[in-house]
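See structure below.
All protein chains of the complex are present and in place, except for one that has been dropped.
Order of writing sets the chain letters: A, B and C. Residues in each chain are counted from 1.
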Amino acid sequence: MRVIFIGDVMGEIGQTMLTTYLPKLKSKYRPQLTIVNGENIASGKGITRPLYKLILQAGADVVTMGNHTFDKQEIFEFIDEAKKLVRPANYPAATTPGQGYTLVKINQVVVGVINLQGRVFINPIDDPFAKADELVKQLQDKCDLIFVDFHAETTSEKLAMAWYLDGRVAAVIGTHTHVQTNDARILPKGTAYLTDAGMTGPYNEILGMNKDRVIEKFRTNLPVRFETPKSGPGQLNGCYFELDEKTGRARKLQPFSINPDRPFLE
Amino acid sequence: MRVIFIGDVMGEIGQTMLTTYLPKLKSKYRPQLTIVNGENIASGKGITRPLYKLILQAGADVVTMGNHTFDKQEIFEFIDEAKKLVRPANYPAATTPGQGYTLVKINQVVVGVINLQGRVFINPIDDPFAKADELVKQLQDKCDLIFVDFHAETTSEKLAMAWYLDGRVAAVIGTHTHVQTNDARILPKGTAYLTDAGMTGPYNEILGMNKDRVIEKFRTNLPVRFETPKSGPGQLNGCYFELDEKTGRARKLQPFSINPDRPFLE
Amino acid sequence: MRVIFIGDVMGEIGQTMLTTYLPKLKSKYRPQLTIVNGENIASGKGITRPLYKLILQAGADVVTMGNHTFDKQEIFEFIDEAKKLVRPANYPAATTPGQGYTLVKINQVVVGVINLQGRVFINPIDDPFAKADELVKQLQDKCDLIFVDFHAETTSEKLAMAWYLDGRVAAVIGTHTHVQTNDARILPKGTAYLTDAGMTGPYNEILGMNKDRVIEKFRTNLPVRFETPKSGPGQLNGCYFELDEKTGRARKLQPFSINPDRPFLE
Partner (left out) sequence: MRVIFIGDVMGEIGQTMLTTYLPKLKSKYRPQLTIVNGENIASGKGITRPLYKLILQAGADVVTMGNHTFDKQEIFEFIDEAKKLVRPANYPAATTPGQGYTLVKINQVVVGVINLQGRVFINPIDDPFAKADELVKQLQDKCDLIFVDFHAETTSEKLAMAWYLDGRVAAVIGTHTHVQTNDARILPKGTAYLTDAGMTGPYNEILGMNKDRVIEKFRTNLPVRFETPKSGPGQLNGCYFELDEKTGRARKLQPFSINPDRPFLE
């Protein structure tokens, strides 16, 4: 199965990059499944119902999230109906709306898409390793392939998750740092891994936020209001997978970046 | 000027990778200046006098460090004589031995090599942005080129430093996360930038430390002793620069990775 | 029921303070139940079998712990037999030896002693609020009184736990910061609360560790080996409760401090 994943779409520039390039990426890679991380699509923080629909209309089958899932109050009104949206599965079960995984059927192949969030330098939520165990056990008989978007800060927690799940899921792809890493590989037991897919949004800013403000914050330690610019050059980052539905493992992982320095090649 | 930078060399596997591939990299890229980050060379933590010499004998001109600089007690005995070793410049001046930058003369070109350390999720030392300002001002008339190894955890702090110094130094290269990023670029005013160069050491472990131990730590939160293995497949990560000594800016930045999945190509 | 709690006993000075003053405190307050936090008794980090016995022989009925529970390797050999020792209940169930609560029967009164650990600025373990809910539900029919030692860093997390459990347990007493707070009170629904009981150990040091080393660490950010001194003036901190076994609530909470500035008064 051919799969495309696109990293954290941020604000209006991110929306434009997504709607412009996802069709071209589809022509190029002919994915049967497209997954997009949408945690920053609404002005850099959270998601709204129209923007959830925009991602689906742009061609995504599943939208994954992260620590910004609930930043827009509006999400509480539609998350329980949003069947294609997954938020980190290891938020506390008793108090968190929405779902931590979803199943997608493509022809006769069932893919489970799981979203998990790390705990190092982010919120102290439930154990992502224990939750991964639980979900893999629960899904392995229902799915031909399992895909994990692990939204985490440190390289160590992401690498630990990937090695922990190696051979049990088809892919562990990291998000959250907004910078794509250059370590794509297939681990020995068949799991495709990339520490971070990178983000989709402004190219000349800092993680998608206005760079002058971010620099000011670091230099002054005074309160600064971060904003994502509405126009300017954009970038899109993600990766292409070939997963083997017979073995549940990965055959190929190939990251891509589109930006003014790396124009899209058909 | 052609420059090679090699990311955090870790333990014995890192030493072997360095001594094996640095000569080959030199044949390939013919660098006039070679810089190696050595903060993890002694069993993953710190550096000793023989290992400092080993790096120089392997072909390095300058050794940069990071938050592990002082992990081996022995460093206090030789750091003040180690003219080619730079530790983060923003450790407190009054109490920190060693130097935060060094000047290297190659033919008639003088290059200043600065080491700085971030403060987000690491030690609260002096302001790296203010120290960068101070050192750039101090060095700009003495140097044709300035190279910065910024040892920091988060992508935001590294990007902020790069944009802050854009046009004032030839290169800002990040270290510390041990995973190479895929965002090498020349910023608009001419500074070469890469969020992280990656590390040089074990390939099938987590940041160079035994992966079973790291996973155990995440799963149990019990005390675990991390160790870097002494044998097994290795990786080497770094990048190649072409810097323009007339303008003080960069012309080219090209990361490289050597590992079992990406064999060295002459 | 009259209860005494004594805060984190640290190293040899802490042992001496405990064995010297616990008998005098018993004469003064005539407690029917004595609980001692022992997480720092072995040189400031962890506990050994002989020191566990020393605490019991000094007159304690239950020993509570905290983030240092497993610092001494030896604990893995005896924790499962140590029926009077409780470690934080919200460490992961699958991988943590020992128990998170114990029941003590005094005459016909059954007291449940629970140990929980916070997650803000400490290890990211399981949710202490959810675990508290679970244990209170489990114990309420088996116990006449429930006592909670909540080992946590921030005042907010401790206050939140106390208000959350108000009326459901007899007492929530904080530990970990090693400084006694001056906010002892009975909350509106009957739970006795003190943000921190303070520690039992050296009086002229920093949290029980050699003060010169701690100051050096803050000033230099260099590696420093912390040690707890073996002799010198000591302090003991704790509190006295009167709990009502008929209602499961508290009637009285009175902190005490013994040190050279505040000598013990019979």
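One rule holds in what follows: contacts are C-beta pairs under 8 Å (C-beta built on N, C-alpha and C of every residue); 3 or more make two chains touch, one makes a residue touch a chain.
Keep in mind it's a predicted model, so treat the numbers as computed, not measured.
Residue C:H178 is the one among C:K45, C:H151 or C:H178 that touches the chain not shown.
Which of C:D127, C:D149 or C:E245 touches the hidden chain is settled by the complete complex: it is C:D127. Residues touching the missing chain, restricted to chain A, are 70-71, 91-92, 95-96, 123-125, 219-223 (touch as defined at the top). Counting over the whole complex, chain C has residues 121, 127, 129-130, 153-157, 159-160, 163-164, 177-183, 185-186, 188, 195-196, 198, 204, 206-207, 211, 214-215, 218-219, 255, 257, 261 touching the chain that is not drawn. Residues touching the missing chain, restricted to chain B, are 92, 94, 119-120, 124, 126-127, 130 (touch as defined at the top).
The criterion applied here is as follows: only the chains that are shown with their structure count from here on.
Chain-to-chain contact here is organised exhaustively, every possible pair of chains being in touch. Summarising the inter-chain contacts, the pair of chains with the most C-beta pairs in contact is A-B. Among the other chains, C has the CA centre that is most remote from the centre of chain B. One simple way to say how far apart two chains are is to compare their mean CA positions; for chain A and chain B this gives 29 Å.
For this pair, chain A with chain C, the centres built from the Cα atoms lie 43 Å apart. Residue numbers of chain C whose C-beta contacts span two or more other chains: 92, 124.
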